[in-house]
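Missing here: one protein chain of the complex. Every other protein chain is in place.
To keep things simple, chains are lettered A, B and C as they appear, and every chain counts its residues starting from 1.
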Amino acid sequence: YPVVNPPPSPGPEWVSKASYDALKSDYDKTKADLTKALAEIEKLTKPKKVGLILATGGLGDKSFNDISFAGVKRAEEELGIEFDYVEPKAIAEYEGFQRDFAKTGEYVIIICIGFDQAEALDKIAGEYPDQNFALVDMVVDKPNVASLLFKTNEGSFLIGVIAGMVTTTGKVGFVGGMDIPLIRDFFVGYEAGAKWVNPDVTVLDPVFVGAWADPTKGKELAVGLAELGGDAIFVAAGKSGLGSLGAVHEKGIIGFGVDACQCYLYPEIMASMPKRVDVAVYDMIVAALLGTFKGQIYNNGVKEQWTGCCRLPEEEGFWEEMFNFEHDPLPADVINKVEEARDKIAAGLIIVPSAF
Amino acid sequence: MVELLDVITVGLFTAALRMTTPIAFASLGGIFSERVGIINIGLEGMMLISAFAGVAATYFSGNPWLGVLAAVLVGGLLGLFHALLTVKFVGNQIVSGTGINIFALGFTAYMSQVLWGSRGASESVQGLEVVSIPLLKDIPIIGDIIGTHTPLVYLMLIITVLSYVVLFKTPIGLRIRAVGEHPAAADTAGIDVFKTKYLCVMVSGMLAGLGGAFLSLGHLSLFAWGMTGGRGFIAMAAMIFGNWMPFGAFGASFLFGFADALQMRLQALGLLPPQIILTIPYILTVAVLAGVVRKAIPPSNYKPYVKE
Amino acid sequence: MAEKTREQYLETKELLRRFFSRLELELRRILPQIIAILAAFLAGAIVLLLTGYSPIEAYGALMRGAFGDAFGVGQTFTQATPIIFTALAFLFAFKSGLFNIGAEGQLLVGGFAAALVGISFDGLPSFVHVPMALLAGALAGGLWGFIPAILKAKLGAHEVITTMMLSYVAFYVTGYLVNYPYKAPGWVSQTPPIAPSAELPRILQPTQLSASILIAVILVGLTHYTLQKTTFGYEVRAIGLNPAAAESGGISITRGMILALVISGAMAGLGGAGEVMGVHRRFIEGFSPGYGWDGLAVALVGGLNPVGVLLAAVLFGALRSGGMVMTRVTGVPLDIVSILQALVILFVAAPMLIRYLLKRGGFKWLSS
Partner (left out) sequence: MTTAIEMNGITKTFPSVVANDKIDFVVEKGEIHGLLGENGAGKTVLMNILYGLDRPDEGQIFVNGKEVEMDSPATAIKLGIGMVHQHFMLVPSLTVAENIILGKELTKNKVLLDMNRMLNDVKDFCERYKLEVDLKAPVYTLPVGVQQRVEILKALYRGADILILDEPTSVLTPQEVEELFKAVRALKEQGKTVIFISHKLKEVLAICDRITVLRRGKVVGAVKADETILGELAETMVGRKVVFTFKKKRIKTREVVLKTENLKAIDDRGLPALKGVDFEVCAFEILGIAGVEGNGQTELVEVLTGLRKATEGKILVDNNDITKASPGERIRLGISHVPEDRHKRGLIPDFSVMENLILGSHNKPPFTVGRVRLNFEKISNYAKRLIKDFSIKTPNKDTPVRHLSGGTQQRVVVAREFSRKPKLIIASQPTRGLDVGATEYVRKKLVEMRDQGCAVLLISADLDEIWALSDRIAVIYEGEIVAIKDPEKTSERELGLLMAGGKSG
């Protein structure tokens, strides 16, 4: 005690230390390669995940949130990605959700819908510099954030053109959700479009519901505009807008929707100005998957088809398929004017005023 | 451009009547409950769930009147629940009402999700049609204002009168008032205090339900989450302002409805920033209330009646 | 000597006895609340089961999210903070017999005033700037409480109406201010960021939990102390319980009510200031998703007692922060959180219901 074992004697089955080491390192290398290859395969075959944080209004607005959702949904179908989404209820919740998603490191991109997420994202994007984010409707100046801005004034201009042409009373109106710059931007473009096509038109002062979810007031505001003589009304008011469009239907005047094509709601809704969040979001997901994602500002409008009008020939079919309905035909001169306006805007011949 | 006078039209008054209707329904509901000594702060939630139920029932049946019926029943059920909690189990009335309000927000969102895959808004359903009352509508001006409406507006006017008659001209009304003001006195007079309370709180819920049905089926034809927009609370204010009297509550509701309708039209004149114009109904209410120098004395003492 | 020790012994014994009897009393007092909360979760589990989710998973995620790590705890308290303020605001007015349902508006004007002070001064040292902004918030909230108070005292205008109407006014007026005169350049309806010297420090990075929670907790203690230990608190409670007798006892009801409502408003205003200075660092339109109403519920669930308020607010905060994780992990709609909150409130509303259910369920011994 202590017991010492006798040293093993070298025999035929013994190899030299050097050759053992060589073999061992070979083996290790192959194994590492294999693991790497397996991981690569795993990575390539395992569906990529996308995170979506909606705006506080929540799904079912048949507009802003829904259309964003559609973009991600399309990516799921066409690109085979997986996605998780959440519907926050308060601004204070954004930061938590963003961090929740980012912390996992599982998502190729996290898409944040709504300008009011910017504050929180500014911080979170800094905390997680390797995580890609996309933010709709607002700028966050970080290398890993794509800020997606929509020139809604340009699309609204096209709506204004239609309104200016189809009004018989010569008065057109606008119902907004809240009096905030984002909504004012719609109005400014709309007004310009109407005046561009019809210098004599009266654009009534814009009216605002003061809330995003009070369709009752939305309806009465539209009724009020109709009673003041307005017969073409552009509605940008979230769920409150559903009421306004209902009023348009009842009054038998002409209405215009926003964010998505809302023309399927009632025949009186002649056109809508979609904000193609779906296109933008889809573009970003593709970029993230391809690894070409770049954090920068994307401020696109009619030219890039991020905003436009659902009655433009290149869009009409898409919307009709999506909502499973058919638009009533528009007079050719109206369509022609709209296309003319679109071309001029895209070519920079018309500079649409903005609320910003 | 649009002038100030362009705004004072028949349309303003019809709109005012429409904006009045849901508030008036709920504040009449509030009266029935408070007259028997139960505070019903849950009017808002009852309206919201009823608005939802109305649309859901219409969605499945295709008949908006069945929707209205469902709204009323659901309202009554919530009233019964509130009564059970506060009368039988002597729960705190305000806590219970607040619970109902919060429940309504969660429940309708949850169920919208289940039914329509969206917590925001329902699909459109068949709403109630507007009807004109033959003779009434031919009276100049007055006829234009009250002659053509959805039936629920007429129902609101009728129920306002009916509430007055029931409360002040019938035995049951006498009993209701007695139960609220002095339950022990009513009890010793051989009146079933508890039954009366249950009944009235249920009626309260049903009237709130009608208010909800007006919003989702009478005025619009869809349900949107949170569409009551605080009208249940405004209705409570109208009830207090109207001194717990049906005509008073109607008057106060109309004051508010009118101010709201006016506000909407004033916005189109672009005189003031919209946010400032939006405050008009609220400031007006406070101003009128401050002008009417009177202490609001509730008709009942709200203490739970506990029998040994 | 022995005499003395014996005396001390007896004294200690007496103190212990008192402590335990007090403890038992308190426990007995809050037992119904605790059972109510358990019952609410049970009922919520049934809803979850009926709609095809696993309650165990959902609640597991909820608990992990709310308390699982420092981050969750931070979120929980972040969510609880503004509600503590508004609940205390409701409670304080309630003790004087007033029903202040306008905490929402008071919170908004308080938040705005704090933001205004935060952006208007530059280069102040923090220890001056922070108290200044907080004070501005409290003053603005207090003013928003003073208007209904004076209307009630002088004209008898019912405070339920006036506080509520003024909430709407506050919402739109701050909306105007933040969209026109004080709007920051850019797309959003918000003020420019406040000066760093006016920021309340974040105390649990990376969460948004700020020093505002400390103010809230201090305020809980202060409220309790004021109500129970001071002359003013005595007067407030007397007015709330029996104004006629209080008046006979030489207490000025008018003064008491006005002060109570002003203090109530100031508390809510302070809550708004805390959110602006600690969480958002600027005033953003619509930052409150209804903290005023949550405050009312929390005050009631907390049994109208400052410490109860603290506990109830943490519960509500936990439901919210845990709810976020639950939604993400299990896909249960976040609305189940509202339903749970409602159930808690409803069960708390009627302790007799709990007793009745316990009796029915054979738990007689608990129901005494």
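By definition in this document, a residue touches a chain if its C-beta (ideal position, glycine included) is under 8 Å from a C-beta of that chain, and two chains touch if they have at least 3 such contacts.
This structure is a prediction, so every number in the text was calculated from the model and none was measured.
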Neighbouring shown chains of the undisplayed chain, as defined at the top: B, C
Chain not shown: contacting residue from B:A16, B:M111 or B:A178: B:A178
Of B:A186, B:L217 or B:M239, the one touching the omitted chain in the full complex: B:A186
Missing-partner contacts on chain C, residue numbers: 229-232, 234-235, 237-238, 241-242, 244-252
Missing-partner contacts on chain B, residue numbers: 165, 169-171, 173-175, 177-178, 181-182, 184-192, 299, 307-308
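FYI, only the chains that are shown with their structure count from here on.
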Averaged-CA centre spacing for the pair chain B and chain A, given as whole angstrom: 39
Chain centre separation (chain B, chain C; CA means) in Å: 29
Where chain A and chain C are represented by their mean Cα positions, the distance between them in whole Å: 36
Touching two or more other chains - residues of chain C: 172, 175, 179, 333
Numbers and ranges of chain B residues touching at least 2 other chains: 109, 119, 273, 275, 278
Parts of chain C lying in touch with chain A, wherever the complex brings them together: 71, 75, 78-79, 172, 175, 179, 183, 186-189, 206-208, 275, 279-282, 284-289, 320-321, 324-325, 327-328, 333-334
Complex interface listing, chain A residues touching chain C: 56, 84, 86-93, 95-97, 99-101, 115-116, 118-119, 127, 137-139, 178-182, 210, 356
Footprint of chain A on chain B - complex, ascending: 1-2, 6-7, 9, 11-12, 15, 18-19, 22, 109, 112, 116-121, 124, 215, 219-222, 224-227, 229, 260-261, 264-265, 267-270, 273-275, 278
